[in-house]
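Removed: one protein chain of the complex. Kept in place: all other protein chains.
Take a look at subunit A:
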Amino acid sequence: MSDPRTLLLKRGPLLLVALLLCALPFYLDAFWLRIGLFSMAAAIGAVGLGLLSGTAGQLSLGHAFFLAVGAYGYVWLAGEPGPGLPPAVALVLAVLLAGAAGGLFSPVAGRVKGIYLGVATLALVFLGHHVLLTADSVTGGFNGRSVPPLELGGFTFAESDPELTVLGVPFGAEERLWYLGLVLFAVTWFTARGLLRGRPGRALVALRDSETAASVMGVHVARYRSAAFVVSSMYAGLAGALLALSFRRVVPDYFSLALSVDYLAMIVIGGLGSVAGATAGAVFVTALPLLMTRYADQLPLVATPGSGGGSIGPTEASRYLYGAAIVLILLFAPDGLHGLARRTRARLSRRPSVTGPHGSGPSPAPERAGSDAASDTPARAKEHTP
């Protein structure tokens, strides 16, 4: 299992993708980097929501609230007015603050189940929005606040200070934040997959599939439900803080119910219950409107921003498109992009193993399981005739 070649085969694609992502800032301009940044932030938040709604089966419409707690938490803790803490400390505290906010809600989150929790969390979004508008001294009210840049040991994630040029490419805010986003996303990927494959992940899946079975197998139902909610809130807080850093300004209207719905769309499109799926869905939902806005003039029926003609604007068009995407995915791939990818991969890896000498090659357990089940049917049919 653990000889270096199979390990490389298993980890190879992941390493390749990581290298590619690290190289991108040298080739892409700020527009594309910004899309990437927003996607990474959204992916972190989507992974958190996926853990709660996809894995534990608890619907939440309050994700925007916890994103706001993370974003405003960072701005207030690092900024003026506010305690003015070192930004790196403020970032960590903002994540913990979002977790604490989730914890405060846990008496509800631990007891209320599935879709009912969705309704309960709805209140959080409205409450949060109201507070953001009225608590001027902390949130800056309707106009929001500008976001202090992150500083780490004298290095600032902004245009300058220190001035930085790598391999002839000037490193501005986008380039620097890109790497920050990559690191934070890598942390998210690592921890979330660890959670899902470990004891807590199995307990949450069991809770989703059968609360009764989970409880008689020793799972503390209320505690695990609350914990899933807290963990999901912490990922949302991290995503919120990264979003704030990328936007450089936080405004209350961004953190509306529509944002929560966007995150639900991400995990449904990506495929419930998987980290890779949530990531794919996040990229899809985040990048699509931005790309459509950019290339609006080349699309039929879509007006360029500001022209105000009779046709639909790019933002609406992208909404329609991703509405259509959701419908298509639900119809043809109910398990989302992740399921689609898995089935394609299974089909691709099955073909050589049937036809050629490749059979003994890299077709590990899941493949075998499928063919096992198929070849088992006749044997079991025999058993059925006494």
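Here is the rule we use: contacts are C-beta pairs under 8 Å (C-beta built on N, C-alpha and C of every residue); 3 or more make two chains touch, one makes a residue touch a chain; residues count from 1.
Heads up, the rule we're going with is that contacts and distances are computed from a predicted model.
Colleague: Out of "ABC-2 type transport system permease protein", "ABC transmembrane type-2 domain-containing protein", "ABC transporter ATP-binding protein" or "Glutamyl-tRNA(Gln) amidotransferase subunit A", which one is the UniProt protein name for the chain not included here?
Modeller: Protein name of the absent chain (UniProt record): "ABC transporter ATP-binding protein".
Colleague: With the missing chain put back, one of A:35, A:124 or A:214 would touch it. Which one?
Modeller: Counting the whole complex, the residue in contact with the absent chain is A:214.
Colleague: What residue numbers in subunit A mark contact with the hidden partner chain?
Modeller: 190-192, 194-195, 197-203, 205-206, 208-210, 212-221, 227, 231, 365-366, 368-369, 372-373, 380, 383-384, 386
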